[in-house]
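For reference, the structure is listed below as structure tokens.
Apart from one protein chain that is not included, each protein chain of the complex appears where it belongs.
Showing subunit A:
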Amino acid sequence: MRSTTGNTLGPAARGPAEVPAGAHRLAPADLPALASGATLLGSGGGGDVGVPARLLRHALAAGPVPLVAAPALPDDALVVHVGHVGAPDVLAERLVAAEDFVRAVRAVESAVGRRADAVGIIEIGGLNALIPALAATGLGLPVVDGDLMGRALPRVDQLTLAVDGHQATPFAVVDPAGDTVLVTSCAPRAVEPLVRANLAAMGGAAALALHPVTARVLRASGIPGTLTACLRLGETYLAARSAPPAEFAARIGARLLSAARIDEIQPRRGATTGSVTLHDHATGAVVRVDLLDELLAVTVDGETVAATPEIIVAVDPVEHTPVRSDQLRTGRTVLLLRLPALHQWPREAARLVGPAAYGLALAPGAGFRAAGQETPQNPGAPQNPGAPQDPGTPRSPAAPQDPWAPGERGRT
């Protein structure tokens, strides 16, 4: 565990980060792949990406958003992370606007005392994979290629920065009416309840800006390259979706866990997980999926074969369209897939992102570093081919293994 460094942001004001020539720019053409990849990484939750994708298409028409890798930023460049918090359903009734996120970032900037240099992504699964790009168009800033979850997770404290002891404050919650709550100081365990409490007053959903950090901190604690990974996963998915199930799974680097019909759904009750019982016709196996918003674990014949933070995806058996947890219905047949986690969490994080975090008495899935493993293996995080490599960066993958890189898919 890294020592808590507190807010070490300097007072110097900077302009937007210098974007290296040749860096990837997010253009409208990237949106289908981005949306598909984000949906898969949503692990059955993360909200519907449809609305943000449309908003982003409009916003990108004015010009693409540059992507920048954290190592490519100056050490003291300020990155503010943004995301949409609250019930995803609210988004279907009340549009978000880039201005909400701009206002939230501005509020954080005012508390820090300097302007942001880039926008950071909180979670790469679901609609929040797209929101920072939307915010970036409003701010005129680049988006950092990376995130703090490596997937979708339900709480705003399930972040690598939080695990490493970094403060989320100052953070700002802004609703579409412009109401702004700025929290300048807050214990780590109070972040989530404070945000939720404000959401209740703000109609259930709001724009959030938090974790203003320097690029140096982000290089050490962020998950690099996940936006590119998300794009590549989306591209691979779109190319492979018409293939037969086994081939489809292999091409997107997933393991096909089961093809099963839903026989019973015990819905979640508040924070208590729900369970879905499925019947695998091919093997006769009894399959259980535990879920909240996200699909948290798959248990086949009493043996857990996938568990958070691994990414579990249910897709339609023919179209291979991802099925969100709220779209599961009794009688429906789904393919259950397991995608590797994009991030190897430290073992201490098991209580934060492992099954125990949801009250599940299951062993955590892969996605945790083994005890004593100094250098985290990060098989899910591909190298950013466009980003200059800093050999001394501890977060740099020691054994790059990109499941979605062409020619390197052969996971067994």
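Quick note on the criterion: a residue touches a chain if its C-beta (ideal position, glycine included) is under 8 Å from a C-beta of that chain, and two chains touch if they have at least 3 such contacts; residues count from 1.
The definition used in the following text is that contacts and distances are computed from a predicted model.
Trainee: UniProt protein name for the omitted subunit, picking from "Helix-turn-helix domain-containing protein", "Fumarate reductase iron-sulfur subunit", "ABC transporter permease" or "Inner-membrane translocator"?
Mentor: Its UniProt record gives the name "Helix-turn-helix domain-containing protein".
Trainee: Of A:V80, A:A306 or A:V323, which one is in contact with the hidden chain?
Mentor: Once the missing chain is taken into account, the touching residue is A:A306.
Trainee: Among A:V287, A:V323 or A:L336, which one is in touch with the chain left out?
Mentor: Missing-chain contact among the listed residues: A:V287.
Trainee: Would you mind spotting which of A:D75, A:E93 or A:D263 touches the chain that isn't drawn?
Mentor: A:D263
Trainee: For subunit A, enumerate the residues touching the unshown chain of the complex.
Mentor: Counting only subunit A, the missing chain is touched by 255, 263-264, 266, 272-273, 275, 277, 279, 284-288, 290, 299, 301-307, 310, 338, 340-341, 344, 347, 350, 354-356, 359-371, 373, 379-380, 411-412.
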